[in-house]
Each structure stands twice: as C-alpha cells, then as structure tokens.
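Missing here is one protein chain; the remaining ones are kept as they sit in the complex.
The letters A, B and C name the chains in turn, as written, and every chain counts its residues from 1.
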Amino acid sequence: MYIKGNTFIVTGGGSGLGLSTAQELLKLEANVIDLKNTEESFYKGREKNFLFIQADITSEKEITKAIQQVIEKFGKNIRGVINCGGIGGVGKTVGSNGMPLDLDLFKFVVNVNLIGTFNVCRLVAAQMVKQKPLEEGERGVIINVSSIAYQDGQMGQVSYSASKGGIASMTLPMTRDLSKFGIRVVTVAPGPFETPMISHLNERSKQKILNQTEFPARPGKSDGEFNKLVIHLIENTYMNGEIIRIDGGIRLGKL
Amino acid sequence: MYIKGNTFIVTGGGSGLGLSTAQELLKLEANVIDLKNTEESFYKGREKNFLFIQADITSEKEITKAIQQVIEKFGKNIRGVINCGGIGGVGKTVGSNGMPLDLDLFKFVVNVNLIGTFNVCRLVAAQMVKQKPLEEGERGVIINVSSIAYQDGQMGQVSYSASKGGIASMTLPMTRDLSKFGIRVVTVAPGPFETPMISHLNERSKQKILNQTEFPARPGKSDGEFNKLVIHLIENTYMNGEIIRIDGGIRLGKL
Amino acid sequence: MYIKGNTFIVTGGGSGLGLSTAQELLKLEANVIDLKNTEESFYKGREKNFLFIQADITSEKEITKAIQQVIEKFGKNIRGVINCGGIGGVGKTVGSNGMPLDLDLFKFVVNVNLIGTFNVCRLVAAQMVKQKPLEEGERGVIINVSSIAYQDGQMGQVSYSASKGGIASMTLPMTRDLSKFGIRVVTVAPGPFETPMISHLNERSKQKILNQTEFPARPGKSDGEFNKLVIHLIENTYMNGEIIRIDGGIRLGKL
Partner (left out) sequence: MYIKGNTFIVTGGGSGLGLSTAQELLKLEANVIDLKNTEESFYKGREKNFLFIQADITSEKEITKAIQQVIEKFGKNIRGVINCGGIGGVGKTVGSNGMPLDLDLFKFVVNVNLIGTFNVCRLVAAQMVKQKPLEEGERGVIINVSSIAYQDGQMGQVSYSASKGGIASMTLPMTRDLSKFGIRVVTVAPGPFETPMISHLNERSKQKILNQTEFPARPGKSDGEFNKLVIHLIENTYMNGEIIRIDGGIRLGKL
C-alpha cells in the first residue's frame, strides 16, 4: 500500500514507539491521527495533515466518535491503524510475601493492551470495509504491537505477557476474518526500546536486560528501527498474518 | 509428583475434558474437587474423596471461599489445579453485514478463559506456597488448558484465540514466578475433542475440522488421551513451562 | 498403542536417554533392540526380549540388515522406534581466531543427527507399512529426539542446532506422509539431562546452563522423566505431529 495521501491512525502516538511512527508517516505525507488518553500533543504546527484526538482505546464510544472525527477531517480514507497504545504492569503471580497478585492489576493490563487493541481493530476495520478498495482490492492494514514478552515473559510479567500473547494469537484469526475485505493484519513484537515505558524500569532490571543483547548492544531505536519496520509492513502487501520480533537478537532467559 | 492421597482441583470438572480428568484422578486415589459454575454433579456416591463446589472461576470471592472449603475437607494438601473451565465464543472481527464484533462477547470470552484461569492460578498458588513441600521441594503443579487455536485460530475465533494465546503466553512468566516455591506450570493445547463444547458446532464446521485430521482420523478422547496426558504432566517433574499440543497431527489451514 | 509384547527399536540404546528408554520398555515387557555404533552392551542376561545390534544409523545397508535381524528374532512386529542415537558437536561459525568452522564438523553432526535419524525413520516405517495394523489401524510410532537447541541454540551450537532443527521441522511432513499407514511421529526436545553427552561439557558451561533452570534446579533424569515421557507418547494415540520440550522450564538466553 502507498502511504502518501492516505490516512493512518496511531494509538499512543504521543510518545515512544507511537510518536516515532506518527512522525515518520507525516514525513511520508500521510494524514496522521494520534489517538491517546492523555492531553498534550507533540505535533504543534502540523494541523494540516495531523489530528490529535483524546480517546481511550478501551472505550467503544470514544473510539467510534474518534473515527467519525477522522473522517470529517480527512474523508473516508482510513487505510491503516498502528496500535501502539498500551501499558506495562509488573507483579508476580504470588509475591515474596506470599500474597497473590492483585486481580485488578491483571485485569487492567489485559483490558488496555488486549481488549483495547481489539476494540480499535474491530471499529477501524468496520470503517475500512465501507471504503473503496485500492489496488488489488486492498482496503487497509492493521499493525498491532505485542512484545517479545509473549514468548520470553520474565518473572513479574505474567499480566503483560498474557495481554501480549492475546495480541499475538489473534493475528491469524483476524487476518482470516478480514482477508475477504482486503485488510491485512501484522503484529510486531519488539524487544527493549528506549521509550518512556522502559525508562520506568529500575536501572538494575534494565541492565540485566541489556546484558542479554547481541548486536547491537543497546535498546532499539523508535526512530529509524521500529518505525521503519512499520513503514515496511504497511508498504509490503505480502506481509499478512505474521508476527515479527524486532529485538537485536535478544532472547530472555532467566535474569 | 505422586497423585495418590493428594488433593487436586479441577475447574470445569463436571463435563468434557475436566470430567474425564477428575474421574482419572479419582481412580488414582486422589482427592478431587470439581469446581464449576453450574449445579448438577456427576459424582454421586463419591463423597469420600470428592467435593463439588459451585463457584465462578472469575470471582475472587468465590474461589477464595472454595479453597477454604477444600482445606476444611481435605487438609492443607492442595497439590494441583487443572484449569478446564472455559467457554467457546464465535464471531468475526467484522461480520458479513459489515458490523464489528460485539465488544462484550470478546470481553466475556477473555474474562472467563484468561482472567478466570489466572484468578484460579494465583489463588491456588498462594495456598500451595503455604503448604509443606514434597520431595525435592515440589509444592504443586498447575495445568492450564489453552487450545490449538492459540496458533491456528480460524475465521470467527478471534476472541477465543486471544484468550487462549493469553493462557499460552503466561505459562513461562508464571513458571518463573513460582519456581522458587516448587510449583510447576504446564499448558495443554488440545485439538478437537469430542466434548459438549465441540458438539455445539454445526455439522459442517465439525466436518471441515475433522477433514484436516491425520492419524487417527477422529476427535481426541477425553478419557484415555487428554486425561492421560494430564496425569503424565502431574507425575513428570521435569515438565515445567511447556506448552503441549495434543491434536492428532492436525494443523488448521484455511477451512 | 500397547507396549507389552510389541517390538521397539531404540537407537543409541546403550547409553544416556536411549538406555533408560530401552530399560523401561523391557520392564513393560516389550521386545527391545539396542541399535548403536559401538560394541559393548548393557543388557547382559536379557537375551529373551532383547537384541543388541551394532549398526550405524547413517548406513542404508546396516540399518536394512538390522531390521531383518529384528524380524528374524521377534517377527513382523516392529511397532516403534525411538531415535536416541546422536552426537554433540561444538564450534563457532567463526572462531576467536577468525577462522571459519570446519565444514566437515558441520557435515558430520548433520549427517549423524539429521540424516541418520531420517534414514532409520524411512526404513523402519517402510517395514511397519508391511505389518498388520493394530487397533484403530495403528501400525507404529516414531519418536525422534531433537533438543531445546532447535529453539535456544547457544554460541558454538550452530551445527547441533541445525541438525536438531531439521529433526523438529521434519516432524509434521513425516506425520503427513505416514498418517495413511497409521504411523505416528512425535519429536521430543530435551533440555539438559545428565548423560554421557552432557558430562563432556566443561564444568563452567554446565554450571551456566544449570543456573538457568527453574524448578527443579537440576538436569533432567533419563530414568523417570525422559523415558516416562517416551512411554506416554507411545501409549497416547492422539499425540501425533507434536514437538515437545522437556526442560524444567529452562529457556537459554545469552550465557
């Protein structure tokens, strides 16, 4: 799919992986929507091709309304959504004090990462279905963001891994649901990237993870690595139904 | 781990895979608890080693209470939980009518299968932690039930696959959380088994699936195949952190 | 499949994983053949149900002849083969001295582990095809031994991982080739087990690996863990086409 002139929604587009992705799409002359739950916007002066919408990905109402706003501004031309909106969440199944993990924490992480991602997918896809197909009948592309934690989940990551495993496993059935409409679905599973999310980790945990890197021996770059992969996945029509790790060769054993 | 004389909770133990598992555990002279959300019980006359508790796996309160009841009857000796409680749930991301999947369906399936399973895991594990270790320091074993749909999700299975992918991906971090307490975690991912769940499928869907079987060309047997695998996984101390398909060689392509 | 009275070939049955498997099969009153390339035999006094054959798994001639010997002694009743015959092989793609790995080392490891395993499979399967089917049309079962190195290959394991990845990936097509004859194929991927193979490792490497174990914090037991899994896989007719890790929860990151 060509990027120029088309409209792409980036959830969590105001920071980290989403921000770099949104910026790269803007460079390539797409219309870009940053859709997130907090207020400030990083795109001052971009008003022509850019729209910031405050909306919670878990909310049917807010996302439905957001899609309408997008169409009002850019027309019936939503061709992609990149689901970078998400949260971390640390806690062991049973803590050192013998207490079980707070169920609400688990629910919260699954709700935002898995249910929120699915909510955006289904609503954006239903809009894409109504739009005219492009070349070869392609109508749109969905890029979801899982994590290497779907395969290499660490101690304390049970909630996060569960949510990211859900995202990974829905890739194929969603592909199968949406193929007849010409909508592709690809999931990216990043290793450690230097973003606000990872900078919340304490130094020791971060160092332990970085000790496991191969080449290059550093976290990934949102700008130049993550976002370039996303651009490639949007452009390459034969990438469909895949789950792709981008992790500099890291495999997290016991830390 | 030895089975005889130990106490095992089977969620969904009143039908299908759970029923066969509970029966096999009874044969091996374990204490068995069937924990499910409906009323009737299949274990008349088994009162000595058997307990039926009506409880919803998604409820903190009901599962906490259930664990207390188990301990009152059988002592502080809960050594295993087999999470067979779960539900199906069919619906495409975007239906033929162009409508997005009902978000509540997705939430419901994820809530029962993923959050419910995790809820039982964390509460049972916290109880196991308090109990005296057995040989080699082993305190217990958790067997979760995913599905081949975590890898081979079909059209219409996006909710189910998401929930089962969450279960699969939490296997490793849960193993890592619980190892120091001597608790193992293994996930079984069954292919088609002849149970109430699969008998809800219409004939055409069922036939399409069975056309994909290799040898033997039939659904799996709850009694003799699924339950024997579970018994093996309880007994074999080196099985930990694994995800195991049992599917007669089926890989579900596009049906 | 029932074990008692049936005939099973165990390659590499004279040591390590193969030895324990052969011994367990003998306990269960099977006829057992230890097929290996070295001379001494551990089964003195077992002559009734046991046969030792010196044969190289990579040799068409020697394995063909071995199968004939088996049939002469036990009749047309070969129901299983467990391919434990294999070798290690350490060396980096490019060594610290800048030299490329000796191609002959790579070839040797691939030849024994992958080609040797396949050679035995195809010849034994061709014999099974000629035999009368058992219950449900089952004619036999092939258990191949890969390694967790097919997924977690370490520095220096490129040859070994290549050979074990070949074994893992041929599981499914071999299952599909042999299903119509009622022959199942399952691959076991062991983590570290205390056998002659692993005792060749230096203490430091061994310790690094064992530091990565979860519960139990020790190598696996050939007798009681590996061999019991094999017995289960022989008996459980719905296990077909699977690749099963048995590793105590280990995932080998960067050591």
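Everything that follows uses one rule, which is that contacts are C-beta pairs under 8 Å (C-beta built on N, C-alpha and C of every residue); 3 or more make two chains touch, one makes a residue touch a chain.
Just so we're clear, the structure is a prediction, and the values are computed from it rather than from any experiment.
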item	value
Touched by the hidden chain, restricted to displayed chains	A, B, C
Given A:G5, A:G75, A:P196 or A:P216, the one touching the chain that is not displayed	A:P216
Among A:G75, A:P196 or A:G249, residue touching the chain not depicted	A:G249
Of C:V32, C:A66, C:I82 or C:L114, the one touching the omitted chain in the full complex	C:L114
Residues from subunit C at the interface with the omitted partner, ascending	60, 92-94, 98-101, 103, 106-107, 110, 114-115, 118-119, 121-123, 125-126, 129-130, 149-158, 160-170, 172-174, 176-178, 181, 254
Touching residues (missing chain, whole complex) on subunit B	152, 211-214, 250-255
Touching residues on subunit A - with respect to the absent chain	136-138, 172, 175-176, 178-180, 182-185, 191, 214-217, 220-221, 225-226, 228-229, 232, 235-242, 244-251
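By definition in this document, only the chains that are shown with their structure count from here on.
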item	value
Relative orientation of copies subunit A and subunit B, as a Cα rotation angle in degrees, nearest 5	180
Numbering shared by both copies at the subunit C-subunit A contact, with half separating same from different	same
Interface ranked first by C-beta contact pairs	A-B
Whole-Å gap between the CA centroids of subunit A and subunit B	30
Residues of subunit A touching at least two other chains	152, 254
